[in-house]
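Okay, handing you the structure first.
Complex shown without one protein chain; remaining protein chains in place.
Which chain is which? They are A and B, in the order written, and residues in each are numbered from 1.
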Amino acid sequence: MPTDTKRVRGPEVSQSPSLFLCKTAAKKSTASNDARVDGRQRGQVDVRSVFVRCGLISQAKGSAYIEAGNTKLICCVYGPRETERKDETDMKSGRLITDMRFAPFSCRERGSWIQGSDEKDLSLMLLESLRPGVCLQKYPRSQIEVNVMVLENDGAVLAHAVTCASMALADAGIEMYDLVLGCSIRQEGATYLIDPTFLEENGCNLASGSRENLGSLTVAFLPSLNQISGLQSDGEMGEDTLTGGVRTCIEGCFKLYPVIQQALSKAVRRKAPPSES
Amino acid sequence: MPSSLSAQNKNKRRQFPATVFWFSLGIVMEVCGSSSPTLREFGCEQNLLSRPDGSSSFVQGDTSVLAGVYGPAEVKVSKEIYDRATLEVVMQPKVGLPTVRERAREQCVRETCKASLLSTLHPRSSLTLVLQVVHDDGSLLSCFLNSACMALMDAGLPMSCLFAGVTCAIDTDGQVITDPNAAQEKESRALMTFAIDSTERRVMMSSTRGSFTVHELQQCIAVSQKASDKIFQFYRDSVRRRYSKTL
């Protein structure tokens, strides 16, 4: 690996202390199968309560912050401004650029400052999910930048990134067809865990030993158009399970919808207070 | 003095045809002896490289830095500033690639040069200063500054003032050592480098390491100001010697 000369360097190698955990620490709670660690129930559309706020970053055109359980994300939108790549053939519509990054301290294992391939994948998925919601033809020859920073990763980051980014776009006054909301589930056999935490996402406390229908699903959804703009699934799931999962995610999005609407209208009211008369 | 000096330099190339210019390329190398506040023997050679528009090699004891200035030249559109010249400083370590430390020093040298250069006289153009470490035996940052100043003079760029870099170390007994070598730097409790301007002997740049009291700081500034007189005198003598043959 080439040495990074643009940062203060530490030792060549260092290991996370979690690799050397005492064996005694690993004990499993064999409580009721239905309850999840944070008290939610399996198989129910029980998304974590979210805290959202718009317009926190003074320098950005639009910004949003979302907190769901311990997952914390911040998103800033800059633009529309003149596109940097003038050689692009399609100048009739605007260009959407997404950049999603994890802060080095956001995960259990310290991440690198250099953007990894998973961050690039997530950026791309975010882009694909957002694009159908934005009226890009209204912004010819310009680009709109969406920057997402994950401050703490406790599962379902992509889903929340989609929600957060669409809020920031709305806060920036970018014309959109609809908001884009995201929701994730983790399928474990016959049951599912909606809006999974980091441990649940990685199957750390798998309830049953079955390996069938095990996977994750993230859906990006346009609530008032009732359309799906992004769908990402991994693992192995049957057709029925998958369609059921998509339906569950949509249900989850609808739970989120009023909270987001409220936060946005609050932001608008703050920006342009209703006249006294 | 500084303004007349820059005027001389600026006219250098216009007055002399290339052949005469070669003749005037006589090496200016001189050595300054040491008295209080003690600086190591220092010397400078100007105009030793043929490609840059101005160059110098500054030696302080065993520490030696080579500087080259390019410009005013055409600037990249992205870096263009509409009302002044864009100054870039590149620092090359003796071995390996420049690190974060070099980048921080580049910033210090660049901002110092920027303050002394009359960059508004060359709008929409680029100035590039390349500093190459030849050998590091302590007081490197001050040597960077001195060689940068000599190279800018050699390039004939208009400047509002000159500057001199002085490094002071405070050893464990509280003694101030000016222009320390690497061993003295390592043993010192605190290390400070200042850039002093030639007009009012005030502090243009300051970079410190270690902790020290306000009194110690003031003491070091005073010592540096005194030491800077010697360097300015040296600048003057070397320039006078160099141009006395041609003017």
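Everything below uses one rule, namely that a contact is a pair of C-beta atoms (placed from the backbone, for glycine too) under 8 Å apart; a residue touches a chain by one contact, two chains touch by 3 or more.
The rule is short, and it goes like this: contacts and distances are computed from a predicted model.
Any idea which of "Radial spoke head protein 9 homolog", "Glycosyl phosphatidyl inositol protein transamidase complex subunit", "AAA+ ATPase domain-containing protein" or "Ribosomal RNA-processing protein 43" UniProt assigns to the chain that's been left out?
For the chain missing from the view, the UniProt record says "Ribosomal RNA-processing protein 43".
In the whole complex, what residues of chain B lie against the chain that is missing from view?
Residue positions of chain B that touch the missing chain: 100-101, 103-104, 106-115, 161, 190, 192, 195-197, 200, 202-214, 217-218, 221-222.
For chain A, which residues reach the chain that was dropped from this view?
Missing-chain contacts on chain A: residues 4, 6-11, 13-18, 20-22, 25, 49, 51, 53, 56-60, 65, 67, 69-70, 72, 74-76, 78, 81, 99, 101, 103-108, 110, 113-114, 145, 147-149, 151-154.
Just so we're on the same page, only the chains that are shown with their structure count from here on.
Could you state the distance in Å from the CA-based centre of chain A to that of chain B?
Each chain's C-alpha centroid was found; their separation is 52 Å.
Can you name the residues of chain B that touch chain A in the complex?
Contacts found on chain B: 97-100, 103.
Over in the complex, which chain A residues touch chain B? Could you list them?
3, 5-9
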